[in-house]
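Missing here is one protein chain; the remaining ones are kept as they sit in the complex.
Chain naming follows the written order as A, B and C, and within any one chain the residues start at number 1.
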Amino acid sequence: MVNVGIIGGAGYTAGELLRILVWHPTVNIAFVQSTSHAGHPITDVHKDLLGDTNLVFGEADYSAVDVIFICSGHGKTKAFLEQSNLPNDLYIIDLSTDYRPKNNDGDFVYGLPELNKESIETASRIANPGCFATCIELGLLPLAEEKQLSEEIHVNAITGSTGAGQNPTVTSHFSWKNNNVAVYKAFTHQHLAEITESVLQLQPDYSKAINFIPVRGNFSRGIMATVYTDCEWSLEEAKEKYQSYYSEHPFVSISNVIPDVKQVVNTNKCVLYLEKHGDKLMIVSVIDNLLKGASGQAVQNMNIMFGLNEKEGLGLKPVGF
Amino acid sequence: MVNVGIIGGAGYTAGELLRILVWHPTVNIAFVQSTSHAGHPITDVHKDLLGDTNLVFGEADYSAVDVIFICSGHGKTKAFLEQSNLPNDLYIIDLSTDYRPKNNDGDFVYGLPELNKESIETASRIANPGCFATCIELGLLPLAEEKQLSEEIHVNAITGSTGAGQNPTVTSHFSWKNNNVAVYKAFTHQHLAEITESVLQLQPDYSKAINFIPVRGNFSRGIMATVYTDCEWSLEEAKEKYQSYYSEHPFVSISNVIPDVKQVVNTNKCVLYLEKHGDKLMIVSVIDNLLKGASGQAVQNMNIMFGLNEKEGLGLKPVGF
Amino acid sequence: MVNVGIIGGAGYTAGELLRILVWHPTVNIAFVQSTSHAGHPITDVHKDLLGDTNLVFGEADYSAVDVIFICSGHGKTKAFLEQSNLPNDLYIIDLSTDYRPKNNDGDFVYGLPELNKESIETASRIANPGCFATCIELGLLPLAEEKQLSEEIHVNAITGSTGAGQNPTVTSHFSWKNNNVAVYKAFTHQHLAEITESVLQLQPDYSKAINFIPVRGNFSRGIMATVYTDCEWSLEEAKEKYQSYYSEHPFVSISNVIPDVKQVVNTNKCVLYLEKHGDKLMIVSVIDNLLKGASGQAVQNMNIMFGLNEKEGLGLKPVGF
Partner (left out) sequence: MVNVGIIGGAGYTAGELLRILVWHPTVNIAFVQSTSHAGHPITDVHKDLLGDTNLVFGEADYSAVDVIFICSGHGKTKAFLEQSNLPNDLYIIDLSTDYRPKNNDGDFVYGLPELNKESIETASRIANPGCFATCIELGLLPLAEEKQLSEEIHVNAITGSTGAGQNPTVTSHFSWKNNNVAVYKAFTHQHLAEITESVLQLQPDYSKAINFIPVRGNFSRGIMATVYTDCEWSLEEAKEKYQSYYSEHPFVSISNVIPDVKQVVNTNKCVLYLEKHGDKLMIVSVIDNLLKGASGQAVQNMNIMFGLNEKEGLGLKPVGF
């Protein structure tokens, strides 16, 4: 049994962790820390867990756990680690951006299992990747592994609303977002840094631009990225290389038909699809931003760190519709 | 030309007034008052008017207008009237709840043209009805007119998100509301007061309950109310009575097939539909909450007050889809 | 291990069964019969199962299974049973309406565990309840159990689009349904028969009308029913009675706050909520129409029939958003 604690238990990614972990067969949830909701049942905030758990938000007790998931929000983990007197042997999985850069000062391993599984197996601290980053990197890794990247990469990715968190804003207002789409942070999205680092980890000589246009979609969950770049492989070669690259990675599938984003919603899966047009290879990549793009991947990392089956607790029923 | 001013120009109902009035052939918009946005183009807030108008939010100038629309929000009109030194001959159309009760202390006429057209023609102050109230009253007026109400009335009405205004809240958050519905204020909604008063205006002896369950719908615009009560009329009689009641009211139609709410979205229309089951007459009523339920009806009232064609400026293209 | 077969494997309820059963720890899926798709991978139709299963649509082999789920559609089960030479000891769970009436000619037990758990334990043939019926009956059973029903019952229930199946029609077209709602089959919906029978099973003397207005909602999954009727209980008494009635039924919870439909989406749960207004008790009931309203309940019935834990394989991660 792995004893886990959650820091910052009232947010979206914490809620999603709880939805997974209450059913995880080898996990015991020892505490769900929340400053703002301490003393209240977690079902006051995560109402859909009514009937599934009687957990109450409380204080952190590090002596009771093997691992903590930090869900406090971007920019807060570093201060948290400095202020908390954490046991040396406590495992940490951080869902924020703070320690994702390779040269972080905390010995955090970038927790994309399809890139770094061996390092994750022996790591005690994981920086869980970003949602856009996960979706796009999974589309590019086989190309970088084979040093096939030579020209600029063109990415357009549309994300569900939960990617922006629970804070109510103008663009999270239903009356605005319903039936609506809009571009944001074009060419400048903060996930470009980790995408670039992951590509360079496999193909250090790649030096062209990755042009990335993020789009706010009018759905709750999911990301669909379309990626294309010049590639010498035929479509058949490309499919073989992708199949081969992901053959040991149970959450990534190559589809022979165009995938849609809902196909992976409420699962930890990534579905990839390839087309070749002239010199261009197009990759479509779909994930659930809260699962493979956040909390599901965090549990996948935990499974790997603790020597469990990578899929344990992640056999999730897709929503389908 | 009617010169109009808008008080509280940055909210939803003001935006909707502007969308109508910029194209109204006999209206000149003299000012759009907003404290928070003074000095800025109205298209900074109501972006969809880009290209349609160069109006700028500013201060009120009562000497320049024949009528003002007050869009300040519920509970604020009374204080506004006391603090502002309004000219005696200024016409006022108030979109808040403040002066809707019959025994209001401001000589406001309840501005439902299908109930009070003659009074509106000679009124200088109008309390514009609520959105749920308009939708439900239009379903009940012919019954009350003919004193047919005898038993309890059962109402369920589902509303679009714009009915709750632009303030971001938990239940206006897209991630919550998307694909979601929920009940609120069952049996206690504040519009029950005006519904009851309008029914009693036509049938003063009616004394049974009006049971009203409002529902938050996951769409932006529109209200659909289903209403039923015991009724001695046959379906044919009922249709005739409804046709007859609304024969001089250009915005209300009786449909022979079940209407859907999108059929009236972006119009000032109300579509009614009748079925008879045993002793029960069921009425389905659909409107656009921001138009016939708010700003469209306000313009309709203005047209009547100023002797214009009731439909002027309200020949609106339905959204259709 | 329970060996199961699915008849009519290409439809919505079959897909939903598969999404559950591929992860059910004590189930082996022996065959998924489909006439139209025989020989094709089930992921050609149920694409979201890509990576989860390699099952192929094929022919039925009754000697290989302990139980079959019949998902052929309403009105087809009777003919199927006559034409198929089924083994006498084969268990059957039928998802159609065909054998739901109490006086059916096939010894089918109405499979609502919260009403008939003991009968289900010893049954070999189950008629799985309708989705609206399940949602509404769960709201009424404690009242009927205590013989508290005395006056008419008023029900309004809004359903997700999957309730209408996968056949494309005018009202299933996205361009019509998006942002839209409409009434259908008011006072005449076919589920009224089974609702009435279940109520009468517990309170045989109840003789008033159940007025039921179904509404097509613009969401994919879920049903929310609002039910009210006269009731002498105080709110506190009512809550106690409901808590008590469902104390042994793990999928039904009583909420202290207003539930929303998304709270139960992708789960087998029913959440009930009570308010008292004057003489009226209002019950809000929410379920996922494809799970507690169809395939989840079918698996729950299977679990009970085979002596498994009622919740086995039904610890489903809610979609949350």
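Annotations
One rule holds in what follows: contacts are C-beta pairs under 8 Å (C-beta built on N, C-alpha and C of every residue); 3 or more make two chains touch, one makes a residue touch a chain.
This one's a predicted model, so the numbers in the text were calculated from it and none came from an experiment.
Among the chains on display, the ones the left-out chain touches in the entire complex are A, B, C. For the chain missing from the display, the contacting residue among A:178, A:268 or A:289 is A:178, taking the whole complex into account.
Only one residue in the set C:72, C:161 or C:285 touches the chain that does not appear here, and it is C:161. The chain not displayed touches chain C at residues 12, 161-162, 166, 168-170, 172-179, 218-220. Interface residues of chain A facing the missing partner chain: 154, 156, 158, 175-176, 178-184, 186-188, 209, 211, 213, 215, 217-222, 224, 226, 228, 258-262, 265, 275, 277-278, 280, 282, 284, 321. Residues of chain B in contact with the chain left out of this view: 12, 15-16, 19-20, 22-23, 46-52, 160-162, 178-179, 220-221, 250-253, 255, 257, 259-260, 262-267, 269, 271, 290, 315-321.
Everything below uses one rule, namely that only the chains that are shown with their structure count from here on.
Once CA atoms are averaged chain by chain and compared with the all-protein CA average, the nearest chain turns out to be C. At the interface between chain B and chain C, two copies of one sequence, more than half of the residue numbers in use are shared by both copies. Note on chain placement: the centre of chain A and the centre of chain B lie 46 Å apart, centres being C-alpha means.
The centroid of the Cα atoms in chain B and the matching centroid in chain C are 39 Å apart.
Each of the following residues of chain C touches two or more other chains: 178-179, 220-221, 259-260, 262, 265, 321.
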